[in-house]
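Quick notes on the structure that follows.
One chain of protein is taken out of this complex; the other chains stay put.
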Amino acid sequence: MARTVVGVMGGGDYASEQSIRNAYRLGELIAEEGWALLNGGRNVGVMAASAAGARSKGGLTIGVLPDSSTRFASPEIDIAIVTGMGDARNVINVLSSDVIISCAGGPGTLSEIALGLKNGRTVILVNFDIGPVFMEYAGERLLRAATPEEAIELARQALAQK
Amino acid sequence: MARTVVGVMGGGDYASEQSIRNAYRLGELIAEEGWALLNGGRNVGVMAASAAGARSKGGLTIGVLPDSSTRFASPEIDIAIVTGMGDARNVINVLSSDVIISCAGGPGTLSEIALGLKNGRTVILVNFDIGPVFMEYAGERLLRAATPEEAIELARQALAQK
Amino acid sequence: MARTVVGVMGGGDYASEQSIRNAYRLGELIAEEGWALLNGGRNVGVMAASAAGARSKGGLTIGVLPDSSTRFASPEIDIAIVTGMGDARNVINVLSSDVIISCAGGPGTLSEIALGLKNGRTVILVNFDIGPVFMEYAGERLLRAATPEEAIELARQALAQK
Partner (left out) sequence: MARTVVGVMGGGDYASEQSIRNAYRLGELIAEEGWALLNGGRNVGVMAASAAGARSKGGLTIGVLPDSSTRFASPEIDIAIVTGMGDARNVINVLSSDVIISCAGGPGTLSEIALGLKNGRTVILVNFDIGPVFMEYAGERLLRAATPEEAIELARQALAQK
């Protein structure tokens, strides 16, 4: 059957240094688990960092690009899914992920958390405080982790329950 | 040129009674302003109520459906845009709206608020407390209204600045 | 219920003069029937001409744009549906049309004919020879007309059978 795919979401152009460090580490850990990494594919922020981390450990990286070409793709992406659909690709990101881990980000990231929850996915926030919004999912499918390692442990549990 | 289109977002199956009352009134007011109403088109919650309100005042109603047919469309929709794209139609909702007014809702509604802000739209919340998320937009493109009437006044101002 | 929507497809930048004349006339006739016109919304070729024809007779015009803004929209479009999805909007064009009339065009137009037939729509070709492809639909849901007037008569019959 299909490989387990873990989506990593988070800020692009304005990602914080901590988000980027978390994303790189998440990529490493995802690869070490044998999971494929999926993200938004662009060569900035959490996308670039998580792909680089996964690649550094020999993982498979999938980038679902908003653009109609691979021009802005991270060079660390193995499989570029070229959608030409702008933000509508966020829906594909969440539907194609067995579980979603989100570093801090802006409204694009929030849209993915929202769409993930709406579509039955478990969403794990790493050092990302989004306030009381979505609190009806808190502790069930919306989880919080303080470190990448904790996020991977939560992802492992969520995948085991699928 | 194209008509002014105001999007009304908000809960579907689980919309509160207050949301539905607000949505109906928003529809009436939008029609009275001469604006076209756009929403998600289904025959439930804020979608059905806002379309009914707009129709009751002779307004034009546009429904951007997630489905691949009009089977679940509200009968108060004049123009059914059939996308067959599920939640990806949320992107179309926000891009096609000159300004967005959001009643309370769940993650689908939150995804539209997020996508609207990401794409430069002014989003007006009517009795919808989303906490500190998106606070970087507060008072600029993320506005709060206590009543439908106040939301329409804010929409008028936002449209005047475009 | 929703208004009857007739889609007019055909060439954009490279449309022939005859296609453009046919498109304008189709727009006029669609408006006179009281149907809403839907097309790809851009300010070129069959899109611009059919919208202009419909507007000249007081018809309602809907443009489903591939772009993420209305920058390239025809000024004859009343309702701009902004998809930001590139060619994926072709699917929306056909699903949102109760019947499809196609003037001559290139591969974009062919994709709409194909998607229309796949999704149960009747497609009426006006002076557009596409060879034996789709011949399994010929005479049933793939019809040929020599003039805009004949196309409208075939559209009327197709709509009556829905």
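So that you can tell them apart, the chains are marked A, B and C in the order they are listed, and the count of residues begins at 1 in each.
Following the convention adopted for this analysis, contacts are C-beta pairs under 8 Å (C-beta built on N, C-alpha and C of every residue); 3 or more make two chains touch, one makes a residue touch a chain.
On a predicted model such as this, the values are computed, not experimentally measured, just so you know.
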Full-complex touch with the removed chain, picking from C:60, C:79 or C:115, is C:115
Option touching the unshown chain, where C:48, C:85 or C:143 are the choices: C:85
Applying the definition given at the start, please give the residues of subunit C touching the unseen chain. 85-88, 90-92, 106-108, 110-111, 113-115, 117-119, 130-134, 136
Where subunit A meets the chain that is not shown, the residues are 1-3, 5, 36, 60, 62-64, 68-70, 73, 75, 77-85, 88, 91-92, 95-96, 119
Residue numbers in subunit B that touch the chain omitted from display: 68, 84-88
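By our rule, only the chains that are shown with their structure count from here on.
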Min distance from chain CA centroid to global CA centroid: chain B
Measuring centre to centre with CA averages, how many angstrom lie between subunit A and subunit C? 40
Out of subunit B, which residues touch more than one other chain, so two or more? 85, 88, 91-92, 119
